[in-house]
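With one protein chain withheld, the remaining protein chains of the complex are depicted in position.
Right after this comes subunit A.
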Amino acid sequence: MAELGAGSLQVGDPALNYQERELNERLKRLYPAVNEEETPLPRSWSPKDKYSYIGLSQNNLRVHYKGHGKNHKDAASVRATHPIPAACGIYYFEVKIVSKGRDGYMGIGLSAQGVNMNRLPGWDKHSYGYHGDDGHSFCSSGTGQPYGPTFTTGDVIGCCVNLINNTCFYTKNGHSLGVAFTDLPPNLYPTVGLQTPGEIVDANFGQQPFVFDIEDYMSEWRAKIHGMIARFPIGERLGEWQAVLQSMVSSYLVHHGYCATAMAFARATETKIQEDQSSIKNRQRIQKLVLAGRVGEAIDATQQLYPGLLEHNPNLLFMLKCRQFVEMVNGTDSEVRCFSTRSPKSQDSYPGSPSLSPRHGATNPHLHSTATDSPTCSNGVTSKNKSHSKYPGISSSSSSSPSSPSSIVYSESNSTDSTKSQPHSSASNQETSDGWRRGENIVPPSLLQKHCSGFSADSEMEIEAEHYTNGVADSSSARIMNGTYKHEEILQTDNHSLDESDQPRQLCGGNQAATERMIQFGRELQALSEQLCREYGKNPTHKKMLQDAFSLLAYADPWNCPVGQQLDPMQRESVCSALNSAILELQNLPRQPPLMLALGQAHECVQLMARVRAGSCSFARLESFLH
């Protein structure tokens, strides 16, 4: 017993932490589809859900019998802390028989919550077990069926639950013994039962490598499910499907303004494009302006080409103006750029050659909430974060998925005048993100006040500013980390040598006149905000946007400040996408490309499958089909 007790002393042990880490890694690898916030995985036996004759030790992984063990009335069981989530697809755990004790009446299996613990698994309804003394399987019955060999001290027994076809098989020392149970109910807990003194068993829920090659078994089912999807019969609707797919691709290209590609695609597939070419080109031009940071020009062009659009969308206009202010700080907007001593080309850049390619990360918020979509909410940073925590699955796709569309439009994006200066901005981008992550360079309040003095409501600003430093850092981290990482990787490899030649950046390009223009624009923006407030009532989103933008002035080096993230050219994308959607809506075209809708729906379906306990969702992951 002294040895057993030793386990509880190891809590702070680095070896244990290592084991914990290994457990987490293994569980993540085995069950990537499981959202542990919703459905936690079993990690140990439950000290609460056991019969009194059961003793637990070694972090609740070792089970020993401490009853009299006279007869079957002295049987005792313990359940794991959590039921097996359906999203596992295939679930597996192993139990090592440390000692068979007096008679080796040990049962290993599964049971539902509430099943009597004064019993061995398998004897009661919703309880299933494989017993060591006779090798029989017990399927909710007191009498067993011949199933497999007996097991005893030193053997490792594994139990695998297939949540796709609701069956279970056992393994002995790594050899599969064949199906034991079929038609299993959902929400079963790993369970062991012991009946005679001296019986000790150790569980392995993933803390250690399994004896049985469960990943090989999983790979078979993954291949099966993928094959099922690939061979899904569409019968005579083949032609229909092709037309649908073509129009999906086409509308996607049109939506994002890949004009030439869309035309070429339409020619090749002999389909028509809903929108006329000049309209696409107009949108393309406006998008390019936004993405180049020339928001003022983009607003002008929009007002010219689509009169009334912004007047009817004050929220959108406000968002654009806020962005314009940020770009002024950045020194890229044309209103300040004209003052700049430096070549405009060095400033109005947008990093990465596939500049126009949409990023799934940015567009996903739309598709998850199509029904309740509102322009402001869907583009705000906050909603993105929300969506990411809620759908962790899609976040990884955002970094890998843009490659396909971008490769199509490569030639087009090359035609923009911004490509030349990419290296320059890349370096700045890198610095920005670095500084932001470190969270340094927080300017003392006095300076903050000085900078903000030009605006009204400065006292409020001061208070809020403190709040931001915390708020921004943790609220947007997930999303931004993802985006920036990818960015850095590409750029670092491409342009590393150019980093050193970079000059330190200055507010509004370092020009005094430009700074004054910026301050003035800030006042106008403030006025606009107040006007909107009067007309439409208070809008917290606006307020936040405005405050974020103005906060940039509170720091000596806005690029390396807690809110400096706003200056990242990547941030132009959401604005660009909102504007693009609004223009499309004006022309009675869908504000969302159907392809993205379909993708979003597929993703939702897979999520839904997990909730309705369709285990195959584990192997029907969207990521495996997006390349």
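Here, a contact is a pair of C-beta atoms (placed from the backbone, for glycine too) under 8 Å apart; a residue touches a chain by one contact, two chains touch by 3 or more; residues count from 1.
Everything below uses one rule, namely that contacts and distances are computed from a predicted model.
The complex includes a chain that is not drawn, and of the options "Armadillo repeat-containing protein 8", "Protein LTV1 homolog", "Phenylalanine--tRNA ligase alpha subunit" or "Large ribosomal subunit protein bL19m" the UniProt name matching it is "Armadillo repeat-containing protein 8". In the complete complex, the hidden chain is touched by one of A:183, A:216 or A:236, namely A:216.
From the options A:47, A:149, A:185 or A:209, the residue with contact to the unseen chain in the full assembly is A:149. Touch with the chain omitted from the figure is made, among A:118, A:153 or A:176, by A:176.
By the touch criterion stated above, the residues of subunit A touching the omitted chain are 148-149, 172, 174-179, 213, 216-217, 219-220, 222-223.
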